[in-house]
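Excluded from the complex is one protein chain; the other protein chains are retained at their positions.
Think of it as A and B in the order they're written, each chain with its own count starting at 1.
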Amino acid sequence: MSTQVLDSLSEDTVRRIAEERDEPDWLLETRLDAFDELDELDLPDVIQTPGRRWTNLEGLDFESLVDPLNQADVTERDGEDDVVVLPFTEAFAEYGDVIEANFGSVLDPQENYLTALSVALFTTGTFVYVPAGVDAEDVTIRAEMNSRSLFSQTLVVTEESSSVTILEGIESGADAAADVSPANADRYFSNLVEVAAGENSYVQYGSLQNLAEDTYTYTLKRGSTDTYATINWIEGNLGSALTRSDVETELDGDGSETQIVGAFFGHDDQHLDLNARVWHNAENTTADLVTRGVLDEEARSVYEGVQDVGRDAWNTSSYQRENTLMLSDDAEADASPKLIIHNHDTEASHSATVGQVDAEELFYMKSRSIDPETARNMLVEGFFVPVLEEIRVDEFRDDLEELVQARLE
Amino acid sequence: MATLEINNLHAEVAEEGGEQILRGVDLEVASGEIHALMGPNGSGKSTTAKVIAGHPAYEVTDGEIVLELDEEDVDDIDVELSESDYRWNLLDMEPNERAALGIFLGFQYPAEIEGVTMTNFLRQAINAKHDERQELFADEADLDEAADEDEDAGYETSPMEGPADDGEIGVAEFQELLTAKMELLDMDEKFMQRYLNAGFSGGEKKQNEVLQAALLEPAIAVLDEIDSGLDIDRLQDVSEGINALRDEQGTGILQITHYQRILDYVEPDHVHVMLDGKIAKSGGAELATELEDEGYDWVREEAYEAA
Partner (left out) sequence: MSSEDLQDTDTEARFEFKKEQKSALKADKGLTEETIRLISDDKDEPEWMLERRLRALKQFQEMPMPTDWPGQPDLSEVDVDEIVPYIRPDVDVRAGVDDWTELPDDIKDTFDKLGIPEAEKNALSGVGAQYESEVVYQNMRDRWEEKGVIFCNMDEAVQEHEEIVREHFMTKCVPPSDNKFAALHGAIWSGGSFVYVPEDTTVDMPVQAYFRMNSEGMGQFEHTLIIAEENSEVHYIEGCSAPKYSAFNLHSGGVEVFVGEDAHVQYSTVQNWSKNTYNLNTKRAIVEENGRMEWISGSMGSKATMLYPSTILKGRGASDNHITIAFAGEGQDIDTGAKVYHNAPNTKSTIESKSISKDGGRTNYRGLVHIADGAEGSSTAVECDALMFDNESTSDTMPYMEINESNVDVAHEATVGKIGDEDIFYLQSRGLDDDDAKQMIVSGFIEPITEELPIEYAVELNRLVELEMEGSLG
């Protein structure tokens, strides 16, 4: 895989970003190391079968997409008193040690070309720190992207027996496109999230992406669980021209758990490349991967789900379900749910389906005098119910339902 | 005539810090007798049944389970027997070895095994019992001799058929036996082509357990809630089957039940009440009626006073 050398980028760019933010030296070093490695790193893996590459990341012109020195965003961060929810720049003074100890510990900045680019250039993002025993139910991060490119980095650290629910919403600023980007230029949003869940802690991280459809989005969210910890991801994708989303949990502690719930709704010629992966690295761990998506018009979805059970992962339970509903004849759906099992003391299953709205159901509703459009919409909303039911945060569920309804109208 | 003796049996769940369930069970069941074991949920009835059969989920921490046999019980064994061949300490043995000696467990929840037809399973079980018995009773010298003979025997039948072994049940003979037993239990022949318990209704599974007991002709059958989930017709069929086990094969029955109902059809010679992992009271058939009318509390009080 060939990666692009960005002529417009230099070490100097990276230094300028760090200096403006008055960052500690170790972070500048981390950024520079990532920058130096760019030449050596590949784009994220994409599934390829005879005659078909599922997503064409090589086709992205990063030279024109990436404009590191003009990044702009408006981000609102809310949290309760006993939990820390700050931009990194405001957190270094008090929590510098915690950040340094955890930054990159779960998500290696040099994982691939796009992560390295993101770590080298990020100018926004959030540090969430939940001290031991603290129970924070309502942390919200609402980000508005107002520039051609934006790189965001989020780190969540939870101490023993704490719990936190974080809801992240990402949209394009209302007037951003016209002001900042040259006409017709595409945009690029990169969002890295790492979660270090301490012993017996509980993290629920919901992310709802509804960016303008001139935007290319890359997001990698990865969490690591300590003993008895739980990380539950909710990933909703409705916006962007092309989305590449990887949501991953490493179950590193005995008795830890994860759930990855995904919902997507593509229309026009949107391309959604969505991936849910879990690694069972310890004993008595449980994973549940549930993804549901709808495709309309010429939208295309690509899904890879991986359940990897390690040699030492005794007594594992691991489940995966993926369902795609096709509303249009021109839509395309690719799916590959994978099981990689190295320990026989495992109960694992996965299933995937692709289909369209059930004709019988549609007929039944019509026979009850419901018009076809409404009937179809009701069935689509019904299709999302199993996913919505998994979402235990009312606010997030309402937001997602609202976006689904808006798209149906 | 065989006798199953359970003395001071203590058992706990086989894991670290496993809960103790049996706390000194004493019980004796002989061929031809019908015993009913009753008691509230969680008193240890099913555990007793599983421990008798050798379930790996339980660890015996004290006590013994012994099976005493007499000449009648070993009339199929050709070799000369020593005294130790008549008294077996079951706790040292694998579940299949216990089964070969004549212990049968009728499961409360029988396993469903896809792809294995009833016919295939039952014939293999009968043959396995035969082979295992020869091995259990034979001493080492006998075994070596038998092995030599086998090697000389060569391979004369078609490779598709495989050689038939002395004493094993042939296909035709087996079919005949099976048909007879199924008629006794009023079972549909179609059962035989189905997979072992797969997709069976609760009642069909229970019927199937009794059928297996009828075919394997055990010395002692422990039937764990064989009567739950049965409609009245099936309850009668199953009861007839159990009575036939006793009357025709002389099997000793230890029947675990919640309900008086089956005892109207299968009249017990002895009734035992289990409480907190022990036999709290034993008596005749009338005890069951008393329990039905008055519950278990009075037994508990009585036991408490006695202590």
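Simple rule for what comes next: a residue touches a chain if its C-beta (ideal position, glycine included) is under 8 Å from a C-beta of that chain, and two chains touch if they have at least 3 such contacts.
Here the structure is a predicted model, which means the values were calculated and not measured.
Participant: Out of all the chains shown, which come into contact with the hidden one?
Facilitator: Every shown chain touched by the left-out chain: A, B.
Participant: Specify the residue from the set A:I340, A:V385 or A:A406 that touches the hidden chain.
Facilitator: A:I340
Participant: Which of these touches the unseen chain: B:E59, B:E132 or B:E302?
Facilitator: Touches the omitted chain: B:E132.
Participant: Quick one: say which of B:I6, B:V51 or B:A99 touches the chain that got left out.
Facilitator: Spelled out, the listed residue whose C-beta touches the missing chain is B:A99.
Participant: List every residue of chain B that touches the chain not included in the displayed model.
Facilitator: Chain B touches the missing chain through residues 53-57, 94-96, 98-100, 104-105, 107, 110-111, 113-116, 121, 124-126, 128-129, 131-132, 146-147, 150-151, 153, 155, 158-160, 162-165, 168, 195-196, 212, 216.
Participant: Write the list of chain A residues that the hidden chain touches.
Facilitator: Its contact residues with the unshown chain are 47, 49-50, 52, 311, 324, 326-356.
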